[in-house]
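I'd like to ask some things about the structure below.
Every protein chain except one is present and positioned as in the full complex.
So, chain A:
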Amino acid sequence: MKPLSYVRAGTAREAIDAFVAAGDGARYIAGGTNLYDLMKLGIERPAHLIDIADLEGADRIDTDGDRLFFGGAALMANVAEDPVVSRDYLVLAESLSKAASQQLRNMATVGGNLLQRTRCPYFRNGVNGTYPCNKREPGSGCAALGGLDRSQAVLGASEACNAVSPGDWPVALMAMDATIELQGRDGTRVIPISELYRPPSQTPHLEFTIGREEIVTGIAVPKTAAGRNSVYLKVRDRESYAFALVSAAVALEMDGDRVGQAHVALGGVATVPWRARAAEAFLRGRTLDREGALAAATAAFADARAGRHNAFKIELGARTLADALITAGSKSQ
């Protein structure tokens, strides 16, 4: 690990000023569960760390208004156990409580979770030329394409990268039409979460659309009755404390016994948190039965492409989504 300086900022403004003053090697650190991990692996090499985990008010959780609001530095554990979130927005609560471990959820922030980097084994293990990786060393190639690709994406891959977007929480937020509040040098702005992630295309090292010095100050989710008919279903190699092989975030706005608007997103299978619009369109106006759920789920994977070892994700993904739809639907009765 390179020598580095460390400062703890008190406000977002202070942090941004410190970031700008520190120049090229500056990075924000929140819980550090991803950044510090990658520093130990030699993948991230910051020279100046600006700690934003303790910014004034940044851990705020507010469920009183017409939206849910989570400060960027709110802890995963605290959001998962918030009484309103865990009662009325199970898809959000479960995406957090099924992620990592309680120790890590006590450290990791919901803002940092959005910006965590891939768990692709070639990305994580290949430093110093062991494996090429276009994310780690732009232009070096991709060892996962045609390599041991069991964990890799079947949706959204490019010729340069098929690494999976690892977070669970962004998948749930994608389904729930969350917006991300950002503060930068020139003020604040709000973007839909769908605009936070860049597909890999030819530049997989550019993963997020936000500026280097921008801080995620908050995440907002519009309140909706669909939260009550929601679920985050996550299938892993082991029952707990593992990243998703496939996951499905589902929330259903019902119209009597028919689906009005379905909110559907997929994790573990795609290069970015994946909104499954085709499945949503298929479900509109239908009653939910096993057959329809599976047909909708199959539509979600119509464009999926498998490599050598990850074809199982297509069927597992469709079946997982179908189960999630049935589960969410059964809650509305």
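Here, a residue touches a chain if its C-beta (ideal position, glycine included) is under 8 Å from a C-beta of that chain, and two chains touch if they have at least 3 such contacts; residues count from 1.
Methods note: contacts and distances are computed from a predicted model.
Hidden from the displayed complex is a chain whose UniProt protein name, among "ABC transporter related protein", "Transport permease protein", "Xanthine dehydrogenase YagT iron-sulfur-binding subunit" or "protein-glutamate methylesterase", is "Xanthine dehydrogenase YagT iron-sulfur-binding subunit". Contact with the chain that does not appear here is found for just one residue of A:A21, A:V190 or A:A302, A:A21. The chain omitted from view is touched by exactly one of A:G42, A:G57 or A:G139, namely A:G42.
Interface residues of chain A with the unshown chain, by the touch rule above, are 1-10, 14-15, 18, 21-23, 26, 29, 31-33, 36-37, 39-42, 47-49, 51, 53, 77, 100-104, 106-107, 239-241.
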